[in-house]
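One protein chain is absent from this view; the other protein chains keep their places.
Right, chain A next:
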Amino acid sequence: MTLSPYVPIVGLLILGALFALFSVSIAPIVGPKRYNRAKLEAYECGIEPAPQPVGGGRFPVKFYLTAMLFIIFDIEIIFLYPWAVSFDALGLFGFVEMVLFIVTVFIAYTYVWRRGGLNWD
């Protein structure tokens, strides 16, 4: 009996998950438990923790911006990979197409850069 080559990947995933789940569930059972109110507070270097807004509150918009830029470039990478693999088959036509694509993304990239979208300070 032979397996699809994708099965071992799933196998390792399951093995890893079992190991992680097992060790995470066994630790609270074998470990000691000594109740102390202060231990259950959120850690803030020993001072009284500041009240936390529900769900983490608001954080700088820069993180959202980075995430959106990441998606754009990730899509670019997704288009680049098949082209790179079959580069020899596509030849000149593929190259010209890709140059057009990269230049298009590059214009958007330049725009973001000029507008300060890549600055963190």
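Here, a residue touches a chain if its C-beta (ideal position, glycine included) is under 8 Å from a C-beta of that chain, and two chains touch if they have at least 3 such contacts; residues count from 1.
The working rule: contacts and distances are computed from a predicted model.
Protein name for the hidden chain, per its UniProt entry and selected from "Tripartite tricarboxylate transporter permease", "2Fe-2S iron-sulfur cluster-binding protein", "Succinate dehydrogenase flavoprotein subunit" or "NADH-quinone oxidoreductase subunit H": "NADH-quinone oxidoreductase subunit H".
Considering the complete assembly, chain A touches the hidden chain via residues 1-9, 11-13, 15-17, 19-21, 23-24, 26-28, 30-34, 39-45, 49-50, 52, 56, 59, 62-63, 66-67, 69-70, 73-74, 77, 80-81, 84-88, 91-92, 95-96, 98-99, 102-103, 106-107, 109-110, 113-114, 118-121.
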